[in-house]
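Omission of a single protein chain aside, the complex is shown with its protein chains in their original locations.
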Amino acid sequence: MSRRLVALLLALACFGCGGREPRIASTRSSFDGSPQDGGTLVRRLEADVSSLNPILASSRYDRYVAQYLFTPLIHLDRNLTPVPGLAKAWKVSDDGLLFRFELDERATFSDGNPVRAADVLFTLQKIVDPGSEAIQIAPGFELLDQARTRAIDDRTIEVAFRTARAGQLTYFNNLLVLPAHVYSEGDFRDDFRVRAVGSGPYTLAKRTAGVEVVLERRADYWTDKPHIQTVVMRVVSDQNTAWNALRTGEIDETVLAPDLWLRERNNPALSETIEFRRFYTRNYNYIAWNQRHPPLADPRVRRALAMCIPIEAIVRDLYHGTARAMSGPFTPDEWAFNPSVPVIRHDLAGAARLLATAGWTDVDGDGIVERDGQPLNLELMIMSGSTTGRRFAEMLQGEMKQAGVALEISVVDGTAAIDRIVAGNYQAAYLSWDLDPDPDVFPLFHSTQTPPRGSNVVRYSNPEADRLMEQGRSEMSQAKRKEIYWRLHEVLAADQPYAWTAQVSLKWGINKRVRGVAESSGFGLFLWYPGELAWWIAPAGRELDRTSP
Amino acid sequence: MSRVAPDAILLNGNEPAGESYARVSWRRFGRNRLSLVAVWYIVAMAAIALFAPFLATSAPLLEKGEDGWRSPALTGRSDLDATQRVRSFAIHAPVPVSPTVIDLSVRLSPPSWKHPLGTDDLGRDVLSRMIHGARISLAVGLLATLIALVAGSILGAIAGYYGGAADWIVSRLIEVVLCFPFLFLVLAIVALFKPSIYTVMIALGLTSWTSEARLVRGEFLRIRELEFAEAARASGAGDARIIFRHLLPNALAPVLVSASFGVATAILTESALSFLGLGVPLPMASWGSILASAREHIDYAWWLVLFPGLAIFTTVAAFNLAGERLRETLDPRSS
Partner (left out) sequence: MTVYVVRRLCYAVLTFFGITVATFALIRSVPGDPVSFYIGRAGAQTVPAETLARIRAEYRLDEPLPAQYLHWLQSAATLDFGRSIVDRRPVRERIAEKLPNTFQLNFIAFLIAVLSGVPIGLWSARRAGRAGEKVSSIALFLLYSLPSFWVALLLMQLFAVRWNLLPLLGMTSHDYSEMGGAAQFADRLRHLVLPVVTLTYAQLAIFARFSKSAFSEVIRQDYITAARAKGAGPGALMWRHAFRNALMPLITLLGLTVPYLISGSVIVEQMFQWDGIGLLYFDSILARDYPTVMALTVVTAIVTLLASVAADVLYALADPRVRVGERR
């Protein structure tokens, strides 16, 4: 799902992420330990919500709010395995083309109307209608066979696809069902930006654009009620401001910069009030090499450049071990990850040798290698506002210089950068992806997927990889899929269409009055089930000591 | 500020014969000690900026290698070479670290003997970066102001000298630029062109010429009817000659004052731009970009906040004080 290469826009790239170490579960020994109802949770939004219409959700922040207001057809649990949501049961045909969902008969929208098959059908139609501009969600349903998709009865719906896709079921997690009787009236794109009617456990109490979204718990929620009475989502875009607000108790949770997390996590003055957590999500950073740029078309050059990345030092000193070097397109938590593929080591001498075999040597003695009289100058684009990007680029610049490569850093604002990437008008760019639960990398590396058709921003093309990606997305046998993706991992690692850098663990600070916090493998704190819906607030009295001097 | 007797005499008009206007002005200027301090501070900063490559570099200033004496700092050999070469004797720069030398193992260290102003988030020496940052900040400040000065003077001169349609057009142009949200203009220019120190200079220069233009125009309106302009015209001098040889020098005094304030503003704006991440390209350091890198560590790395902030503040204050004093000095009505 889309979830977003928000990094492109927000330069989140840096916070990264971290291994599973469920340090503390919700069992702490104050009170009697049992969850309490009530209280107000103040969450942080790094950017304002652009729409409350969940079908138009375009950032993770839109989705954060939607998670409270709507219920998806299926939830993903802690391990990102499908579990019942609005659908209490489902059946997939053997050919993977037909999905039959049975709706929970208790389910109601916040206006009291029951959730019916017609509502699901309506929502699906809205998702695939190009006029909706459901840019984040629509691609998950691009293979939908609308003619054969139908309501079997009031509570049963059959969804048909033209082509089977192995990871299809997980995309139903994005199907946040809308009440047709509300959303069919008025302008679908414009009239539901600031109001919402859903079947989720909360209703919208207040929305102040640019400031906050306030949600109140539904008294008549149809399944397990969450504990927290009021959820305030506050827009705090600045990282330092958010940290300070967390300390003063103005917000209850925020992502933290790695340095800050590392420095403060053992600060005794904060140990009473703030809990520090870290975990890995399906997010990684990489350098995109535009393979239309002649010097970068040679995989040896790309590999040599990757050898200039001081990855060990980055992981050790920049992230203090809270990041992992990547060897290819999959993260170590995924089943598609092939553990036998080695990470490319930092080796400047080796890089120089490899460049020499590719024909790049320093003929004129100016310290920069040349081929046919052309020096190897590269422009690396980084996003303005990205601290990690800046740090990484400056470090790489020094390393590459020693291997005879002149790296020029361009700081470009997000929109201009995308413009250049889509047009192929760049040489190298430091980017990051936030990936779907299913390891289908077809849109990223298939030769047909160059922008604007897909996200093959590097213009990579390899017939074997193409074939593996085609097989991988349609193969239904999990064992065979694993084999395919393990091979794909090897092929991509050998070709180096990206220089994969690091998967950085996300660091979080949470006020200790918030209890019941847990992480999933891949999604972090939010958007899985029950995730944030299981949180509760420790009763007042304890609240007094949350403001530190 | 105590007044010294000879100055008092000077003031009363008993100027020693033959002393030039510039000399008198300088002496009047110097009567205020604080402004003298400001001027010397600017001179010192300029010297630091000018000699930055020799004040803060990993390359030895002078060394004796196998093949005799040489100066790696002067010949601009790469820093890596310098540290790896075998040498028997070497004189190092006062700050023996280049501003781009990265050492992750000492990142974010507080001030110490080895790093008097601490290190930044890549372990680079802050003092070294600030010395080189002075180069960027001053260069941007001075050149942006120069651009503004030249553009403003020419447009103002044209408007003031020819009047009529030319004046009308320039006046409208000034109005448009004045009413234009300045930051937008800068953002657009920075986004349009390849990010470089020159882009920043041009962006700042193109947005700040209006006050100079207005001043020159006003002065020209005033003095073009005066005797010496008439005389020049009578002797058959061309327009360009009259403007540049006769009128412009006479209008220069107020413009210089405005330029002095302009430098201060440009330095402030450059640092604000760098602070917003839109300033000089990497890995160059300007004071604003060091401050920006401190943003993430502000509650901890106080040295990253304090020193560059102080540098910006004191330099801007020095230019402002000097400008103010210059204004007082050149203003015949003020005492």
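Which chain is which? They are A and B, in the order written, and residues in each are numbered from 1.
Here is the rule we use: a residue touches a chain if its C-beta (ideal position, glycine included) is under 8 Å from a C-beta of that chain, and two chains touch if they have at least 3 such contacts.
All values derive from a computational prediction rather than experimental measurement.
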Self-check item: Of B:L187, B:I223 or B:L256, the one touching the omitted chain in the full complex
Solution: B:L187
Exercise. Quick one: say which of A:L97, A:L435 or A:L468 touches the chain that got left out.
Key: A:L435
Quiz item: Out of A:I287, A:L444 or A:A465, which is the one that touches the chain we can't see?
Solution: A:L444
Quiz item: Pick from A:E212, A:E334, A:E475 or A:E519: which residue touches the chain that isn't shown?
Solution: A:E212
Practice problem: In the full complex, which bits of chain A touch the chain not displayed? Write them out. | Solution: 1-9, 40, 42, 48, 50-51, 58-59, 130-131, 133, 135-136, 138-139, 142, 189-190, 193-194, 206, 209-212, 214, 232, 234-238, 241, 244-245, 247-248, 250-251, 413-420, 422, 433-436, 443-444, 449, 451-455, 547, 549
Self-check item: Positions on chain B where the hidden chain makes contact
Solution: 1, 34, 171-173, 175-176, 178-185, 187-188, 191-192, 264, 268, 271-272, 275-276, 291, 295, 298-299, 305, 309, 312-313, 316-317, 320-321, 324, 333-335
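In this text, only the chains that are shown with their structure count from here on.
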Exercise. Find the geometric centre of each of chain A and chain B from their Cα atoms only, then give the gap between the two centres in Å, rounded to an integer.
Key: 45
Quiz item: Any idea which chain B residues touch chain A in the complex?
Solution: 78, 80, 100-102, 104-105, 107-108, 121-123, 191, 194-195, 277-278, 281-283, 293, 295-300
Self-check item: Residues on chain A engaged by chain B in the complex (per definition of touch)
Solution: 239-240, 243-244, 257, 259-260, 263, 313-314, 316-318, 367, 384-385, 387, 390-391, 393-395, 397-398, 401-402, 408-413, 416
